[in-house]
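Excluded from the complex is one protein chain; the other protein chains are retained at their positions.
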Amino acid sequence: MMNLTLLVWRQKNANDKGRFEKYEAKNINHEMSFLEMLDVVNEELIKEGKEPIAFDHDCREGICGMCSQVINGVPHGPLEKTTVCQLHMRHFKDGDVIYIEPWRAKAFPIIKDLIVDRSALDRIIQAGGYISVHTGGVPDANAILIPKEDADAAMDAAECIGCGACVAACPNGSAMLFTAAKVMHLAKLPQGKIEAFRRVCLMTEAMQKEGFGACSNHYECQAACPKGIKVSFISGLNREFIKAQLRSK
Amino acid sequence: MILNGKCPEGPLHEKWDIRRHELKLVSPANRRKFKIIVVGTGLAGASAAATLGELGYNVEAFCYQDSARRAHSIAAQGGINAAKNYPNDGDSIYHLFYDTIKGGDFRAREANVYRLAMISNNIIDQCVAQGVPFARDYAGYLDNRSFGGAQVSRTFYARGQTGQQLLLGAYSALSRQVKAGTVKLFPRTEMLDLVVIDGEAKGIIVRDLVTGEIRAHCADAVCLCTGGYSNVFYLSTNAMGCNVTATFRAYKKGAYFANPCFTQIHPTCIPVSGDYQSKLTLMSESLRNDGRVWVPKKAGDKRPPQEIPEDERDYFLERKYPSYGNLAPRDISSRAAKEVCDEGRGVGPGGRGVYLDFADAIRRLGENTIRQRYGNLFEMYERITGEDAYKQPMRIYPAPHYTMGGLWVDYNLQSNIEGLFVLGEANFSDHGANRLGASALMQGLADGYFIIPYTIADYLAKTKADKASINHPEFKKSLDAVSSNIKRLLSIKGKRTVNEFHRELGKIMWDNVGMARSEASLKKALAEIPLLREDFWKNVRVTGTDLELNQELEKAGRVADFLEFAELMAWDALHRNESCGGHFRVEFQMPDGEAKRNDEDFCYVAAWQYKGEGVMPELHKEPLVFESIKLAVRSYK
Partner (left out) sequence: MSIKGFLSNLVGKKIVMAVTGMFLLFFVLVHLLGNSSIYLGPDGINNYTQKLQSMPLFVWLFRFFMITVFIIHVYFGFLLYLENKNAKPDKYAIKKSLRATFASKNMIWTGLVVFGFLLYHLLHFTFRVISIERLNLDFMQRPDVYSMVIQGMTEVPSIVLYFFGLLALMFHIFHGFQSLFQTLGVLSEKMHPGLINFSKLFAFFVFLSYSLIPAVIIAGILR
């Protein structure tokens, strides 16, 4: 059992200025997840008639990408390759002071407390993050052979859960790792190659339009990514972009 | 009333073709005049919305998450079945069909299941074309693995994240249609009521979860793809937001709810560690391919697992089911685990757990192979428990995971309300009393990609576009009802939190309507649920206001529905005087403890019609007719 001091960002809505508020989390079990710890704090707040802390969460098994908190200056907290929901309290000590903040970036406006609007990421995908295939009328699955290395590399990129930690971690608020993961997932596959050049141009344009910054190769994103998506995919995106330029001339 | 599933006449393997020939079409020019609402963006919802959008319909898609990509289908780990027979191990459409219907303990509609098996192959083709990175061998061909309840390798997978990859595929198709302008997305929007006009579903009432605005949306048809209701148990492997609200509100508007007592308890989940537990985490069933399940032979044996010698271990699945062993179907494995724990032989804190041991597999294949196969699962296990499963056996315990029951639909996936279609886990149709592993993904995508586009056209062709308008008095009535319900929740200002009620309901359900049910336990639940519900409406504390983002209010609405729905589940379980699949009634078992089915009296779908809060609903039966197969005792020995 341990007691913690939380400094949590509270902001009523998008127009509110927002501030840190201090909460004591008492009798926290080591086996709890970080979100279960917040549940306990919220139950107390409700009983006191106060508004609980609003935070995004859903699957609580590290795959939906909903949870989004910067804990002591690190998106998803101190444990590598772990979402907040999979972060357990055994990684904290009695008496710890914990700062909890929302993702911060121009493209992610705050909705309430720790909840931000990440629909900009959806719009990047809508710009071209797909293979333009209609349902039906496709060849047999084994008619498209894909070397195992390519399929594995595509899968490495496709593991992205779209949580936006890369944006939160990036000093430039850039969504390059997110965009690169989708671009490279599809560029590695023969089905995706056909539209690859168009895709990379459309998606990077959309990213800029949404107000994300450019990549300065700080590599903070890879360190913060709960799925360990590699910055080499950003290099890959750049390569695809250059190829697209050369091809179009 | 005797319900008719409206299956086409003809030989089993031709039924779907026959039906497709019968179905009316809507011409491309007319399609854009029809508006279709799709609620939920999981595998069924996303694939349906995308495909209907591709066809040119005017689609509105809703989800409560902040993005369509986050629906809980994303959490499916293991894989998706298809009768491709790529490994040449004797598989066929018929085998997949038979395994699925037998796995469901002969409580599913034959024609539906056969169609599902047929379509399974198209799904794999479609997903590959979309760029889903399925596992491949070194020659570049697709790889397969085996799964519970099957003797062939027919499961396609993408590492331990098959659901994620399939959902991202459907989501990308959906995104493409959003760009094309055929689909309009409404994330962070929750459906709170169904609007039925003259017996036809013509719209929904939603709450914008950011602004709190209550809004009406009308359409020519409504598709509910809103998943299952495992969260009635509070602790389940479902996401925190999964709820019964959409289907339950449709039920209250007259849609029949079928087989609500058929719930699946998944055998391989990480055990509960304390009262604060908010959800249970599933470990893919594929672990049972290489892991061996055991408990100590002696009750109360507290030695660490390494110190228990081989002859003092009970590999109970291998002992009881020698031919399927550790790969026995989910319901059977779960119940076996519960039994040994009830005997006091459970392991871990609280004694609710059994070992899943990889020591033999590591010896046989090496740690590296195991790491390659299950690395991410072992990591996940370590993150949650702090234990290294390469060094000591995992501890697992069953947890509510999937619900086979759902809104009643006919062969066309249309409910008894015209124009209301129900897809995926939200309907009851394909899994009978138990679902086999890697079948949920298959069903969701089959419904969305390959069935609804045909069957919805038939309905639309018979109706006139733009019949509905949100100015219709029914919309006004629904809006008022939804608003006053929200006002009521906020006005109680009691002392107990929503979670407390949900937890308490979960305990009632798990103890009495869980893995093993008896007449006494069900009656106990039926006595306790109304009291709890009454207490809820007197004592619940919902903070905040309605016109803002208010997570407590969202939860309160969902729990309020669970509190009514739980009763329906118990009634259904009580009426079904047999044991089958996930529904195990202790009064009905073989001498050796296996489920004892009663085909004489219960070979039917139980579809319940709402008759008022706390009032016993009316039972309608759809007899299950098996033309092509013989009912058999479901044995995995």
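Quick notes on this structure:
By written order: A and B. Residues from 1 in each chain.
Rule of thumb we're sticking to: a residue touches a chain if its C-beta (ideal position, glycine included) is under 8 Å from a C-beta of that chain, and two chains touch if they have at least 3 such contacts.
Source: prediction; values computed, not measured.
For the omitted chain, the shown partners it touches in the full complex are A. Residue A:V231 is the one among A:L38, A:I115, A:I131 or A:V231 that touches the chain missing from this view. From the options A:G173, A:G192 or A:P226, the residue with contact to the chain not on display is A:G173.
When the omitted chain is restored, the residue from A:A54, A:I161 or A:M207 that touches it is A:M207.
Hidden from this view is one chain, which touches chain A at 7, 20, 70, 72-74, 99, 101, 104-107, 169-174, 201, 204-205, 207-208, 211-220, 222-224, 230-232, 234-242, 244-245, 248.
We adopt the following convention: only the chains that are shown with their structure count from here on.
Between chain A and chain B the centroid-to-centroid distance comes to 27 Å (mean Cα coordinates, whole Å). Listing the residues of chain B that touch chain A in their complex gives 47, 50-51, 54, 65-70, 72, 74-75, 84, 86, 122, 124-131, 133-142, 158-159, 161, 164-165, 168, 171-173, 175-176, 178-179, 185, 187, 210, 237, 239-241, 273-274, 276-279, 281-282, 379-380, 383-384, 386, 449-450, 453, 495, 497, 499-500, 541, 543-544, 548-549, 551-552. Interface residues of chain A facing chain B in the complex, by the touch rule stated above, are 12-13, 29, 31-33, 35-36, 39-40, 43, 45-47, 49-52, 54, 56-66, 79, 81-82, 86, 88, 90, 111-112, 115, 117-119, 121-122, 125-136, 138-142, 144-148, 151-152, 154-155, 158-159, 161-162, 185-186, 189, 191-192.
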